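Remarks on the structure that follows.
For this depiction, one protein chain was excluded, whereas all remaining protein chains were kept in their positions.
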Amino acid sequence: MDAPTTPLRGPAGGSGPAVDDARDAALLKVRDLTVTFRRRKGSVQAVSGVSFDVARGETLGLVGESGCGKTTIGRAILRLLPQGTSATSGSIEYGGQDLGSLSSGGMRVVRRHLQMIFQDPLSSFNPRRKVWDIVAEGLVIQGVDKQEIARRVDAALADVGMSASMVEGRRPHQFSGGQCQRIAIARALALGPDLIVCDEPVASLDVSVQAHVINVLQEIREKRNLALIFISHDLAVVRNVSDRVAVMYMGKIVEIGEADHVYARPAHPYTRMLLEAVPMPDASVKLKPTSVDREMPSQSNPPSGCRFRTRCPLAARICTDVEPPLRRMPQGQLAACHFPYDEPAPGRPGPGDPGIPGDAS
Amino acid sequence: MSGSGIQVDRRGPQVSQPTTPARGPEAVAKGRSLLPEADAPTWFAFGFLALLILGAVLADWIPGLAKPNLEVGAFSGPPALTVNQLFGTDALGRSIVSRVLYGARTSLSIALFASAISMSAGIFLGMLAGFYRGVVERLVDLYANTLASLPPVLVILALIAAAGTSVFTITLAMGLLGIGTYARITKGAVISQAGRDYVLAARALGASDVRLLAREILPNLVPTLTAIVPPLMAGLIVTEGSLSFLGYGIPPPAPSWGGMIAGSTDLLNRFPLLIFGPILAIVLTVYSLNTVGDYMARRIDIREGQL
Partner (left out) sequence: MTGPGPSIGGNLLQVEGLSCEFDGSRGVARVLQDVRLTLGKSMTLGLVGESGSGKSMLIKSILGIAPRTARVTGRVVFDGVDLATLKERERRKFLGRRVGMVFQNPMTSLNPFVQVGRQIEEAARYYFKLSKDQGRSLAIELMATVGLPDPEDCYGQYPHQFSGGMKQRIMIATALACKPDLLIADEATTALDVTVQKQILDLLQTIQQERQMSMILVTHNLGIVAGRTDEVAVMYGGRIVERGPTEAIFHHPRHRYTEALIAAIPRTDQPAHTRLRTIPGRPPDILRPIPGCPFAPRCPVAEPRCVESMPPATSDGDGRHGYACHVPVGAASGGTGTPGLASTDAR
């Protein structure tokens, strides 16, 4: 793993990544992360040169369509990618330690601080275990003594609004989807982590249950000063939970910054496209069908220059020839676009709203 | 959701107990049964195997049952209503009932020990191959495919020619030949398990590879394996029978099903009944083992469906 030792910042030209608000205090520093999967027909770069920081107690939302590499980033941070078929380069630093250089024993110690929650809680539980043992498993693996395990399992269950007596003797399939996701959160919490990677944690839940799980996560985050990387395709959920947001397209971050800035004045056309597509529970705007747009190109053969150009309404010659680096926008966030917008978000009130041209309202 | 920081409803007489998850209307509460949802053939298969195993194990203590090599009646005598002559006597006047039961002892223990050899080595190799993939997988595949491409009876015959015939040689030979099958089935099951989130989750908690394989994945292979072991054992019983039939199996005075069939062929036109006992034993055993395997497979599907 050859990693740049000094954080790169500023509007770097060419391939050098600009890093959003590189802070010395950052809990997690990801620099120039690239992940390549070997497939039968050649290899696919799932993540290409991604850099970002996560500070203590901060939530970074990672959004994008399926196949954009957001899940791969989450797994790369926890070193959960299949070793035989994937190759990772760049550096992932947690609390000053380069995770790539750690032995598996050293990594085990770090795992106490870095945890993960999966999309489908039920499938993330060993079907042959009871719930209490599932929550306790991490502590058993980490060699914590029995009394301490019992204490910490109880505390973790209490934090998610459950109790040992509720789960006693029960197996995961006896609980509802929302309860299972809370059990999964408790399992991650039991180790006392500083950062949890949440991979689509509410995507498979009903709306009313989703709200509950989000609230539980938020309470715990405040109480324990947790940092979260919240991976989701749902921009509304990400808006609710995130302090900062990174928008990914085909393995690259195309826009990253304070969530308030990104949502208020999205600069990258892709961010705007995503925001426009979010179904809003708002019947005051009668939606008009807009033109058919193109699909994401093949992962194994990404377009030259800007990868979004094949779907971009603003694409010009330069977009084919030159890949735009991440640059600071007037609003404060970084975006990788030759022709960034400097306008309020589509569907938001404001002058010169380019959102829906045909809409009279 | 009672007690989840949520006030338990005070008016509603209906709020369901927390144990029952909201599932489809077809969700069925099953009463405890020895064999849940077993049909008649399954009951028969389990019953037959239980009796056969019991008979084989307890043959020495069955009152009045003669030793298999003892002359108890006329040469090729007809069935009669005594313990020893129930299926008649063979060409040397020995009790066929006794020889079938003692033969079962040989056949079943060969099948059992050979399976144990194949299983332990096969599961080990299969787990490594499925978990680590890459070179390990290719080597295991090569081994398994090589074994699979050899005609088993011929290989065993060659081994016997080299090492001499004995129960030990036959068991070992059949055990070694079976490794490939178990390795391949295990590998497939491990590949499907290893990609699941629960394995990833355990890894995220810090579990080592050994723990992942032994504590997370292996317990989840048990259902798949319990379903394939009975039919594979049936195959072993047939192979052992064929070998004995050809005269390369269990050395003659000792009772074996294949040997009994072979011994009675000469007299087939005069005493067709002689061949009946051992053939029935083989057919029913193989049928029962396969039925048990099917039942296990059905149970897995049901359980998987519930997850």
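For this structure, a couple of remarks:
Each chain gets a letter, A and B, in the order it is written, and its residues are counted from 1.
Criterion: a residue touches a chain if its C-beta (ideal position, glycine included) is under 8 Å from a C-beta of that chain, and two chains touch if they have at least 3 such contacts.
Since this is a predicted model, take the numbers as computed values, not measurements.
The chain that is not drawn here is touched, among residues A:V50, A:L99, A:V241 or A:A315, by A:V241.
Residue A:S208 is the one among A:S103, A:Q147 or A:S208 that touches the chain not shown.
Along chain A, the points of touch with the absent chain fall at residues 65-66, 176, 206-208, 210-212, 214-215, 218, 233-237, 239-243, 259-260, 263, 273-287, 289-290, 292-293, 295, 345, 348-349, 361.
Operating definition for what follows: only the chains that are shown with their structure count from here on.
Against chain A, the residues of chain B that register as touching in their complex are 1-6, 18-22, 132-134, 196-198, 200-208, 211, 216, 219-220, 306-307. Note for the complex: chain A touches chain B at residues 75, 78, 80, 82, 84-85, 104, 107-109, 111-112, 114-116, 118-120, 122-128, 137-138, 141-142, 161-163, 166, 170, 173-176, 178-179, 182, 184, 187, 191.
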